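The complex appears here minus one protein chain, its other protein chains still in place.
Let's look at subunit A:
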Amino acid sequence: MKIIKSIGSAFVISSLLLGSALAGEVKSIAILTPEEGTDYGWNQQGIDAAKAAGEAAGVEVVVAQGLGYGDVRPTLRELASDGASLLIAHASGYNTAAPEIAKEMNVPVAIVDTPNGLEKGLVADYTLSGHEGAYLAGRLAAKMSRSKTVGVVVSGEPPSWNSQSGAFAQGVKAENPDVKIIYAVIGPAAYSDAAGGKRVTESVIASGADIIFGQGNGSSFGMLQAVETTKAADGGKVYFIDVIGDKSPIDKGFLLSSVVWNIEPVYAAMIADIKNDTFGTKHYAIGLKDNSVELLKTPAIPDDVWSQIEALREDIVSGKIKVEPVYDATAVRALMTSVAQ
C-alpha cells in the first residue's frame, strides 16, 4: 500500500511539474515551413502571422523555412532543445512527425489537417478554412466569366483546400447554376510542381474556362504562368483567383482576386492557450467576420460587381447566407459540373 501511495504521489508531483513546465510560460515560438516565406501564399502568411503574434505577445519567434516535405524530426528536436515553447509545424506533411516530437520532448506543437489529433497541453490542430471567402470568390467568378465556364486547379486535396474548392463551387452555383465548373488535381502532393500546374491549367483553359481558381503553393506560379500565356476560347484574357496570399506585387494584370488569410489571430490564441493551460483543447477558425479572411479587390473587378460582392459578404457575416465547409474530397468533387452526376 505504501509503495502504491509513493508511486501515486510521485506521479502527481511529476505531472504537476510537467504541467507547469508546459503551461504558463511562453518565451519563444518556432514555425517550420516547407517552402520559403516569400511565396505570397501559405508559407509567407504563416511566417508573417507567427512574427506578428510573437511581437504582440513579446515572444521571440524562430523561423525554420524551406525545409521541404521530407522528415523534419531533426529540426523539430533541435528547435525544442533550443527552448521553443511552441512548435508550429506549418505543413500537412509534418502532422505525423510533430506529435511524435511533442511527446518525446514535452513541447507543445501545432499541426494542420488533423482535427482529431488534439492532445491537451501537447498537440493543437489549426485546420483553417477560408471557405467563406472562397464562396465569395465563386460568386465573383460566376459574375465575371464570359464563357460561363470556370476552372478549379489544385495541387493536392488537403481538407483546407477541399473546403475552399467546395465553397467556390457553391458560390458559382448560387450565382448562376448554368456556369460549368471544371475541376482538376495536378497530383497527390504536387505542391512544387510548377510545370504540372501550368500543363493542367492550360488543359482546363482549353476546355473552355476563362477564370481559374487555383490552390497550389509553388505550383500556383505555374498556374499563373499558364493564365498569362494562354488565351481563352474567345481570344480574351484568362483571369486567376488565388488563395491565402496576395500576389498583387508580381501580377501582370491577370490576377482577379485572392482569398487572403490572416493567421495571426490563430497563433495569438495558441500563445494565450499555452499561458492559460488550455492548449490542445479546442479548434481554431478564421472567417470574414473578424477579417481574418478577406477577398482581395483588384483593378480587374468592376466597382459595381465589387459592391455586390461586399453586400454578399455582409449577408454571410450576418448569418443570412450560411456557407458550410466541405472537407471531404469525394463530396467536393460531387459539387463540380465536370463530375458525372
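To be clear about the criterion, contacts are C-beta pairs under 8 Å (C-beta built on N, C-alpha and C of every residue); 3 or more make two chains touch, one makes a residue touch a chain; residues count from 1.
One rule holds for everything that comes next: contacts and distances are computed from a predicted model.
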Name per UniProt, for the chain absent here [options: "ABC transporter permease", "Heme lyase CcmF/NrfE family subunit", "Cytochrome c oxidase accessory protein CcoG" or "Phosphoribosylformylglycinamidine synthase subunit PurS"]: "ABC transporter permease"
Of A:52, A:233 or A:272, the residue in touch with the unshown chain: A:233
Touch criterion as defined above, residue of A:26, A:134, A:194 or A:266 at the omitted chain: A:194
Residue in contact with the excluded chain [from A:108, A:133, A:218 or A:325]: A:218
Residue in contact with the excluded chain [from A:113, A:175 or A:202]: A:202
Touch list for subunit A against the chain that is not drawn: 35-36, 38-40, 66, 68, 157, 180, 182-185, 187-188, 190, 192-200, 202-208, 218, 221-222, 224-225, 228-230, 233, 249-250, 252, 329-330, 333-334, 336-340
